[in-house]
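For this view, one protein chain was removed and the others were kept in their places.
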């Protein structure tokens, strides 16, 4: 199938700067994605349609980013049986704690896989999508193992650079 | 019109013990109400249908009670232009702070009139409905003024009882 | 009646930048408003007088914005049976959580319809006022439905713009 | 003067169990007190009258206890230049954090001397009143110094009892 | 493959009462699971071994439940490229907020799919596992769709029961 | 007596910018003050000496400002029977919530009159000191009443200015 | 030296039930301890004397447990250069968050090694004392390594018991 495997939805186009962290990770792994703006409150029918139509188009996971009383992930999860991954967007007076609680505290029956508030969460949403898709794609699993090794190598390199800076080399 | 003027919706029938505080107030004022169970996540179509059909049936205000990641009020507000009043239901590990944030922190465009967590909030949701309906019903306005006076009288009575108990009478 | 239908009160003139979001919405809907400065603590008599006199002047809803230990909405609600809508103003070390709790956690008997902290809350306070007034004004109801449709259209337009930016058009 | 020197006001007679801790301390020091029920929201005129009339009756300090969106202390402070001491009452879903924030975060111009949530706070409200009155009463100052010594002696006695229990005597 | 498809790990056997909610859901869907006790702090080698060996045994998703400074999910995620799902266990003075923050706020690179605190979270962890496995198993997808329909039917039944209780049938 | 009537102590000279709000108010009322740096942790003997010696020098109230784990007010209150007023200083990662809790939650026996976090709190600490001293100084009481009137007048003036700006004059 | 190596101080004898968890661990390791009651506020001189005299009596670490505005650990740390370990005691309306912030947020210059709120924290305070003393006592180091192994063995045993219960043995 040539369509997107991951659907990234966000409540407002002002969230792109955070949500594109997910897209970058997906690009690194060669996983096709689609990014859409839809609001649980201002365009509920569109959000529901994106959710209910995703599986039929070959989408394997949906990432939803929203801020404040962030209902988008829950509303999407209500209309699909695909895994839904939530990214709380920081901002506003409560700086994302509201979005975190509104996403992670889902009642039993409708899971939403919640990530950290902000860019780290968006990046991890991309990675979790890859981990899910990799269950049926051994090449992707190998790439994930390389990615893990690269992270360890980067820590190692940063440690060596620090030792040099401290004159311990 | 003989139908209900206030629609009380709750996410689970376990919320009745709290939400009936709203119904009791409405009964005191002789305002007809309807109480329904509908979930933003488990029965989203039903929630949306209740919301979009309410105005046509003569409903003037919708009260929504829900706990945890409480999306019900927001989801209803997305599908109606009637005033929507939210009651955060306590319970779970965060005891209603999650529901409060998920209700009160609505983004611009979709107002949700949020009350206190729990029974006090449910009672006030009933009263706010009456205040709204009273704008077009001067008899109801008079009853609200009496209600206010009764509250002041009750405080007075409690104060006198306390003075007697303390031997100051 | 030609007087204001919505009374906007704020505890300090430094809150105008936030509270004018409510006025802008009312202007959009052609609803007359009045904006006043009155403090629950520094000018309690004035606040009480504004509250108790509002209904007689044709006011249908009162919006109160205040920060920190924000008593203004509660103090106004104590002296009127009109619907009172609260906007917690951010700022100070607790950035509006104090104002939110001081507004939303009203005890039973005195409802205060609380909105989100800050500008989103002020905008929604304006909209809720319109929804309340629209119950007795079908032209206003029609405008609210158009407003909802416009919001959905704007989401659609932002989504299309994003698709073009991403080269998916 | 034979009238009360300290006026204890509470928002509801259900707060007596906590607020009587203040009265007990005042009894220990022989300071006359008066305990009243008055609500900032349900009987605002009574609360204001108690506040504005207190100084004329010889009251030196006012203690106000309230829960949830606890406006009582602030509303009283608005109508008196006497020192006002606040006791946040625990209870409800937020268990007194709401009352604490609604009391301690007073804006500049209207001080409210806030104590701990609950019984410890009520006891300390009594003690602070005594400290204030003692500034003009050297016998009371001497009693406060004895009280301090007694507290230190009690700690000493508890420590000795613990040593005996542990077999170190 | 006949081995477990979902590995449920918990930091202490006192967490079984919560984590068995995940197992119950998996049983409902006929997905084989294994439940193990391993601690990130008291038996770190065992936790790492369970994590690194899981994929080789055919496990598709790992659910980790822990309380307080809940490192278990993160420590497991460090040693596998399988999806890791976290359930914050309530308890202790902070009642699970500590566990929630210690699980959901993972830095970029190591995703942990965090659920609600407590039983609702454990149940949803089971469901998310099923959703993930269902991507490669269309029979399971059909069962998930039935499960969703059953939830909606149960809400409907509860609503009807409420109507009967209220005498509206 | 010619010495200071109010002793203002702060944990660090970086707190002067906030604590001078208290001094400004005292200057306005013609109440003599002394401002000292002393730390509960870095110079405990000095803090204790300032506390225990204050009453003998004619001090009537002690204001203590500190940040983070703010023990200064409590440590001073342990060594005096004068009223002690606490000002939580904002700053650090918790921005003063830590200082607020460390000041307001005093156990029974040692009252600390806690004000709002930051400048509003420092200003109110000055005012509370004046209110306390005014109990024995009727000229000061008159000034406090004028101050209250001036605040009300300023609100009135701001309201008029706003009306002019809005074109309602 | 035959005197105690660890001094356990608590603000009130009601804290014994929690603080004895530290004593139990010290007994397990054969480290002598002394347990005392002293209050930072009610008996400040005693607290200071215990702190300043500890090193001279051979004490190697001081454990301080206190609740609410928990100043005890900081006040002790001000008067000793021994390591001071803090245990926040739960209770009161904030259930130990106040004590945690009042202990852990110490300003630079006066370290306080803070543990978890409650019994887990008290137990770990005992263990940290042993770890500190073990730096100069290799037999104790060996015991700590055994203790760690025993913990791992216990997790293993609990896991086996769970497998048997689940019928996997």
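Each chain carries a letter (A, B, C, D, E, F and G) given by its place in the written order, and its residues are counted from 1.
Criterion: a contact is a pair of C-beta atoms (placed from the backbone, for glycine too) under 8 Å apart; a residue touches a chain by one contact, two chains touch by 3 or more.
Being a predicted model, the structure only gives us computed values, none of them experimental.
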*Can you work out which residue in F:22, F:37 or F:116 touches the chain that's missing from view?*
F:37
*Of the residues in subunit A, which ones touch the absent chain?*
88, 90, 95-97, 116-118, 120, 148, 151-152, 154-156, 158-159, 161-163, 166, 168
*If you put the missing chain back, which residues of subunit F would it touch?*
12-13, 16, 34-39, 42-43, 45-46, 68-69, 92-94
*Write the list of subunit G residues that the hidden chain touches.*
21, 55, 60, 81-83, 85, 100, 104-117, 119-120, 123-125, 127-128, 131-136, 141, 144-145, 148, 151
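Assume only the chains that are shown with their structure count from here on.
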*Determine the set of chains touching subunit D that also touch subunit F.*
C, G
*Cα centroid separation between subunit A and subunit D, in whole Å?*
52
*When the centre of a chain is set as the mean of its C-alpha atoms, what distance in Å lies between subunit C and subunit E?*
42
*By residue number and range, which residues of subunit A touch two or more other chains?*
12, 42, 68-69, 92, 94, 104-107, 109-110, 112
